[in-house]
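Have a look at this one before I ask anything.
Removed from the display is one protein chain of the complex; every other protein chain stays in position.
Take a look at chain A:
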Amino acid sequence: MAAPMSSPHAQGSNRTRTIMLQVLGATAPGIALMTWFFGWGTLINILLASTCAIGFEAAILRLRRRPIGFYLNDGSALVTAWLLALALPPYAPWWLVLVAIGFAITFGKHLYGGLGQNPFNPAMLGYAMVLVSFPMEMTSWPVWRGIEQLQPAFAPTLGLMEGLQRVFMPGSLPADGWATATALDLLKNNSALTMAELQQAQPAFGSMAGRAWEWVALAYLAGGLYLLYKRIYSWHAPVGMLGALAVMSLLFWNGSGSGSNGSPLFHLLGGATILGAFFIATDPVTSATSNRGRLVFGIGIGVLVYVIRVWGNYPDAVAFAVLLMNLCAPTIDYYTTPRTYGHRKAKRGLGKGAE
């Protein structure tokens, strides 16, 4: 007979590992399209990042004298690695990936006590760290497949060997004509052209929010909807973030002139918005805890993304917006406690005790 234990004696089949694997699976459409547009770079990123993440995780678990296999098995390190790998430019130099992942796993996760204890999203912390430290590497995005039809002078998308060469021997191949600015970059630095002219002159703008980007965003959206359908997370954070971004970009939409801040659609489908809304803002550990809190958390990210994109110094802002809102999450929790059964209203605020 089993040792006595208290109720409940039955348990559902859901496991943390399952959740993590579902999240990994939901990135598949995005990865597929990224690979289609940018070649092997994304996959090399992911492989490299995963290897680094597992290595760092195992090493630190060993230092912390924790059972390595048990904790590696939860899959959380892989999620951090994949999300970071998707955020970094394809064909990023190997040391960039190593530094970003190392920082994310060590400083973002384990210094706070490992899974579940970290106040900041580890992937975004790693991303922000390399973004502020190595801006040149972080902004050289390769051109996308199919560009040759528009501007035949550009080199075609790289093959596997060439890609590996770029990753592991950075600088050995010419960057000229290979890398390009993203649509958000172009918009940020534009002051002379109207939106229509910009779209004409720069192939990076596609039809809505950046060529290739808009399609990748839609693929992430599909993955996100799948996770929503699977009830891995609730709709609150993504809807809050996208809604707030839409409202901000509508409020401050100053037309399609040369000083344009970009249309709502441009902001929603451009940059890392969708990836952020469905894969970053939904990280349960670092967001607010109640549904209402997550809505507020998402709204905060949406507003900050717009503010930093339009009035700040960086072309994209998801990482910074998420990290800033991570800071606010505990406070949001105090003010968004749901009303408990049998209570007339919720106890909110920073007080203590039963009152």
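We take it that contacts are C-beta pairs under 8 Å (C-beta built on N, C-alpha and C of every residue); 3 or more make two chains touch, one makes a residue touch a chain; residues count from 1.
Quick note on the criterion: contacts and distances are computed from a predicted model.
According to its UniProt record, what is the protein name of the omitted chain, chosen from "Ion-translocating oxidoreductase complex subunit C", "Acyl-CoA dehydrogenase", "Sulfurtransferase TusB" or "Phenylacetate-CoA oxygenase subunit PaaJ"?
"Ion-translocating oxidoreductase complex subunit C"
Just to verify: which one of A:45, A:260, A:290 or A:326 makes contact with the chain not shown?
Touches the omitted chain: A:290.
With the full complex in mind, choose from A:30, A:114, A:142 or A:262 the residue touching the hidden chain.
A:114
So that we can see where the missing chain sits, which residues of chain A does it touch?
Residue positions of chain A that touch the missing chain: 1-2, 4-12, 14-16, 18-19, 70, 74, 76, 114-117, 232-234, 284-285, 287, 289-291, 294, 333, 337-343, 347, 351-355.
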